[in-house]
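With one protein chain removed, the remaining protein chains of the complex are shown where they sit.
The first chain written gets the first letter, and so on, giving A, B and C; residue counts start at 1 in each chain.
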Amino acid sequence: MNPVLSAPASSAAATAWTGRYQAVRQQTEALCAPLLPEDTVVQPMLDVSPPKWHLAHTTWFFETFLLKEYGAGYQVFHPDYAYLFNSYYNSLGSRVNRADRGTISRPPLADVLAYRAYVDQAMAGLLAQAEELPAAFAEVMELGLQHEQQHQELLATDIKYILSTSPLAPAYLSEPSKGKSEELTERQGIADYNVQQLPSTLPEARFLPVPGGIYRIGFQERGFCFDNELAVHEVLLAPFELQNRLVTNGEYLAFMEAGGYRDFRYWMGEGWDLAQREGWEAPLYWVKQPEGWFRFTHHGLQPLSLAAPVTHISFYEADAYANWAGARLPTEQEWEAAARYFGAGTRGGTWVESQRFDPQPLPASADPASCHQLLGDCWEWTYSAYHAYPGYQRAAGALGEYNGKFMVNQLVLRGGSCATPESHARISYRNFFHADKRWQFTGIRLARSVNR
Amino acid sequence: MNPVLSAPASSAAATAWTGRYQAVRQQTEALCAPLLPEDTVVQPMLDVSPPKWHLAHTTWFFETFLLKEYGAGYQVFHPDYAYLFNSYYNSLGSRVNRADRGTISRPPLADVLAYRAYVDQAMAGLLAQAEELPAAFAEVMELGLQHEQQHQELLATDIKYILSTSPLAPAYLSEPSKGKSEELTERQGIADYNVQQLPSTLPEARFLPVPGGIYRIGFQERGFCFDNELAVHEVLLAPFELQNRLVTNGEYLAFMEAGGYRDFRYWMGEGWDLAQREGWEAPLYWVKQPEGWFRFTHHGLQPLSLAAPVTHISFYEADAYANWAGARLPTEQEWEAAARYFGAGTRGGTWVESQRFDPQPLPASADPASCHQLLGDCWEWTYSAYHAYPGYQRAAGALGEYNGKFMVNQLVLRGGSCATPESHARISYRNFFHADKRWQFTGIRLARSVNR
Amino acid sequence: MNPVLSAPASSAAATAWTGRYQAVRQQTEALCAPLLPEDTVVQPMLDVSPPKWHLAHTTWFFETFLLKEYGAGYQVFHPDYAYLFNSYYNSLGSRVNRADRGTISRPPLADVLAYRAYVDQAMAGLLAQAEELPAAFAEVMELGLQHEQQHQELLATDIKYILSTSPLAPAYLSEPSKGKSEELTERQGIADYNVQQLPSTLPEARFLPVPGGIYRIGFQERGFCFDNELAVHEVLLAPFELQNRLVTNGEYLAFMEAGGYRDFRYWMGEGWDLAQREGWEAPLYWVKQPEGWFRFTHHGLQPLSLAAPVTHISFYEADAYANWAGARLPTEQEWEAAARYFGAGTRGGTWVESQRFDPQPLPASADPASCHQLLGDCWEWTYSAYHAYPGYQRAAGALGEYNGKFMVNQLVLRGGSCATPESHARISYRNFFHADKRWQFTGIRLARSVNR
Partner (left out) sequence: MNPVLSAPASSAAATAWTGRYQAVRQQTEALCAPLLPEDTVVQPMLDVSPPKWHLAHTTWFFETFLLKEYGAGYQVFHPDYAYLFNSYYNSLGSRVNRADRGTISRPPLADVLAYRAYVDQAMAGLLAQAEELPAAFAEVMELGLQHEQQHQELLATDIKYILSTSPLAPAYLSEPSKGKSEELTERQGIADYNVQQLPSTLPEARFLPVPGGIYRIGFQERGFCFDNELAVHEVLLAPFELQNRLVTNGEYLAFMEAGGYRDFRYWMGEGWDLAQREGWEAPLYWVKQPEGWFRFTHHGLQPLSLAAPVTHISFYEADAYANWAGARLPTEQEWEAAARYFGAGTRGGTWVESQRFDPQPLPASADPASCHQLLGDCWEWTYSAYHAYPGYQRAAGALGEYNGKFMVNQLVLRGGSCATPESHARISYRNFFHADKRWQFTGIRLARSVNR
């Protein structure tokens, strides 16, 4: 981990840390507020962690890497929590198997919240003297905040999965805890979801040309990034075209209705086999009802918005769709080069809307000659394996396990989703999942080679 | 289901039902009182059901078989609960797969308790007019109470398993909810567990002769029994001997130390393979510590009492022990014949002690010429397959699935355990589990053929 | 193993051993004659062993228990064969896992046949001096022959399964090795199979009464038996009725057409779950074709004979059929008592016909007041667990593993099948399989309790 930092260096710095720390920590708890204690224990599949575990694990991160390191005289909250809430750091000793996180009925949610309060109090003390701490402190402090924000996105998607597999499929943001949800709504500006307001028209899909040439890839901005974005390097790209917006549910439905799930020619072999074995006929969370297609969302079962971006698809489905559409997925280098070329600097004002945890349609008024929805709508599958950039070095110590050991067998996704904290939606960010995963907010952007 | 009943037939009857109903229902809730909501959702293995599920399923039984049948105008509490809390009745439609009971995060415990209260209230109304209801009502009413008591035993053993697999292995009857546990203790007479008081001497083990001849097998007493105890029939038994007490932890330890787990000659082939594959070296819940053997109990980890009956063993282990000891397990017919011969009518005063959920040593003062611990200590594995008695008939309708469809591939256990409600500890009671199961309070009583 | 023997005791004895030995050994090889080397290596499921393995294992039995024990100066054929061809004797050291028998490509069939010849030659020498050997020799010698005959039946059923799973499903007794098969036919009197000659009428099915009382169970005849038939003991049976013939394919088809495979009420719970999971809709080997039902047989795919006994069914199916038919399966005690009562002493002249490896219809002329098909048609599932008889003792040493360690979790079958060597079709013989097995020639005989 070699994050690039402009570290705060004064009592203003301490204040800044304190404010950010509190904001991040409160946001995590706000995400869990609509849950009942029972919801926070369940692990319906290996990829999904119980929310209680997320709450504790992010806390363990601060305790382990900051308080035990820099907090003079700090006493751990509970000697067993390191065993319970270490995620995957072999450097830090044995731990509960990932597959067994659903057995952690104790400590109860109340104890985990007490753990959070205890660590928050100790952190408040530590941050008060942040200016006296070595530079390394700031690096890890920044990482702790970023790490917790990553878990906020996982919380959002794991909660969705947990509720969807609960036989009653309760909604996250309405019943049965209406009161709490309304509170959250007001506090965070989550308006009531209204599918009737979806636009009936969309800007036409258009392929926008990107010139060939040498592009610099990797984090080139100011502020924080993860180590996997570092090692800026140049790549040579042939000219190509990128579509101006994400593929919509309506377009994906056309693929389905054209028999896309029944025609092996569009599919990678392993994807085809998996789709047959699992009986895939639509994206995850889609449910066919007599009156049409619905999707399970954080707001319960909702009618499908044809104009909204398709999401909850695997790489295999994204790739098959692209083949059917006569296009392909971009590489991560193409995506990043294009994003810079089109000036997709920020997600802008759309993010709060997306906080509904449901990617929204592009407004009908959007200019089809511009490139839209690059940041903060859906994670866009690229056709690039998640490998180390040339020159990448794993950090020493436990934090060297943060990213490096995952750099094989997965694919890169770019752009951030409607569940991604805003400060994580940046051009150089590299998210990564296996080709079969569908529980994240994943989507499709088409690319095309230019025939020369 | 053809239970033998002496059904109440007046307003006294109604009162009797009401009192028994309340007592049974309260006992179930008292069992769950030391649990936190998070404990009640977890399903760590297929055999174990979440406590919340037990609480709801026993309620569903009354709702389905009594209120919907006899409660004029009764409205079900929630239309989906029949889907969630049906256990295995194919007659009653689709249901959550047994393996997926751990996904039922909602309804929360509070809703399940509200469900219980709602049904209890409706039942109170129904029971008030019990004398006007047809005879069939009393049969099913009795079954509902017996059924809930069966689940009380499962609750006790499932809770033990859940807490044991929780990585912190919390105690059921002390921390972390000391307050509640003390309350429970006072209410139910559960004295503080004191291993120091274990007797250091035991009545010697002795084989007691039982004469050969024709014995009547099956329920021959007054009151309730399950349909699998009916169809009383005669069997011809050769003379045999039964040991006067259960095998103790100390005796079992001798088997272990003599290499019992490493010598295939004592084992059934499938048991041996399983023991190797799973690495069995001791009963379930035994833990070796530097200072000696401990067991996980409802009171947390406790030192092994050498004088207490060995428990939490599979049939394979019971059988291997018997072979090693130069004896055998009794058949269920031998067990029942001997129990009647020795006059083991009731569990007597020992039951409250056993409510500690930990089988207790036989007092040193017990007469070695009598047969002890027949009822209410450990379920005793017999060498009899759980098959229908000759002349057994499955009942018509859904309740025909209660017992009959399980009558193959399992073995009969007799005698009741320290977790068995007292009214279920009777001579003719047939419990049954697969040969590999260890999470119940199962034990060993030796028998011997008489060489003629 | 305590076989009851009238052991030969002179040079006539030696001659008798030699003749029987040669006959048994040749029969095993004749069974494999229609096979190609490639057929003899395959293990399509755990229960099935490659024919080459059977050929070698039966030889290993003589080598291990007789030649190494009694053959002065005997040199084993190959030092590794004990590792390869030990079946399940833990006493005799490590061995190839049962699941891995299909990896034994070497030694090739030719080497295994050479192994047989080598052992046969050594056995010839040993048998020439049989009268000088201790009595124990005769016991094990007898067992070796009986053991090889048991494997002859397994060979017949394993070969059937192997050929049925070979994608081309070749016939055993015709193509592609017509020449060899004709040879075998002439040598063994196997006439060409002719389904047109099946009778169109059958004696009516009738329940024949058997009086209640005390019956002696176990081997009471002269000659050899296995140790699991010993410990003759008395049982008390209530009066019952047994059907006069086996259930036919036509009767079973009526069950199927009445929805027997779709109605859980007839099924044991575990059987129902298995049938659903595996999609069972008919017995093993049945294939529905446009022109009707066919069965895969040793003669390839053949039209279903409605009059022939149904076979290749699991216990679950046998039990479900009996429930549907308003009857039940007999216990093994009932079966044996009835067989003695009805005087079913021998299979008689029907066996050679049955050597076609296909159970034949009962002749239309058979007297419906007699009990038919008790020996040598199909193994009849009983509703008795395969447990030790009272007083059963495992033998010391490796041969103690022959039967005893399987005495749990399986069910007893009685009567022998069309693939059973004639000397194994006896009243007291106890075959045993798990409730789900279907690859043996298993069938159904109905019983009924008498309502008193």
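Keep this in mind: a residue touches a chain if its C-beta (ideal position, glycine included) is under 8 Å from a C-beta of that chain, and two chains touch if they have at least 3 such contacts.
Since this is a predicted model, take the numbers as computed values, not measurements.
Visitor: In the intact complex, which of the depicted chains does the undisplayed chain touch?
Guide: A, C
Visitor: Among A:23, A:238, A:258 or A:364, choose the residue that contacts the chain missing from this document, as touch is defined above.
Guide: Candidates A:23, A:238, A:258 or A:364; residue touching the omitted chain: A:238.
Visitor: Of the residues listed, A:208, A:366 or A:385, which one is in contact with the missing chain?
Guide: Only one listed residue reaches the unshown chain, and that is A:385.
Visitor: Would you write out the residues of subunit A that touch the absent chain, in ascending order?
Guide: 88, 90-91, 214, 233-236, 238, 264-265, 267-272, 315, 319, 331, 383-385, 387-388, 390-391, 400-401, 405-409, 411, 435, 449
Visitor: In terms of residues, what is the contact footprint of the unshown chain on subunit C?
Guide: Answer for subunit C: residues 36-42, 44, 52, 80, 83-84, 96, 100, 102-109, 111, 162-163, 165-168, 170, 176 touch the chain left out.
Going forward, only the chains that are shown with their structure count from here on.
Visitor: Please state, in steps, how far subunit C lies from subunit A along the shortest route of touching chains.
Guide: 2
Visitor: Taking each chain's centre as the mean of its CA atoms, how far is subunit A from subunit C in angstrom?
Guide: About 61 Å separates the centre of subunit A from that of subunit C.
Visitor: Could you state the distance in Å from the CA-based centre of subunit B to that of subunit C?
Guide: The answer is 40 Å.
Visitor: Going through subunit B residue by residue, note those that touch at least 2 other chains and give them in order.
Guide: Where subunit B is concerned, no single residue meets two or more other chains.
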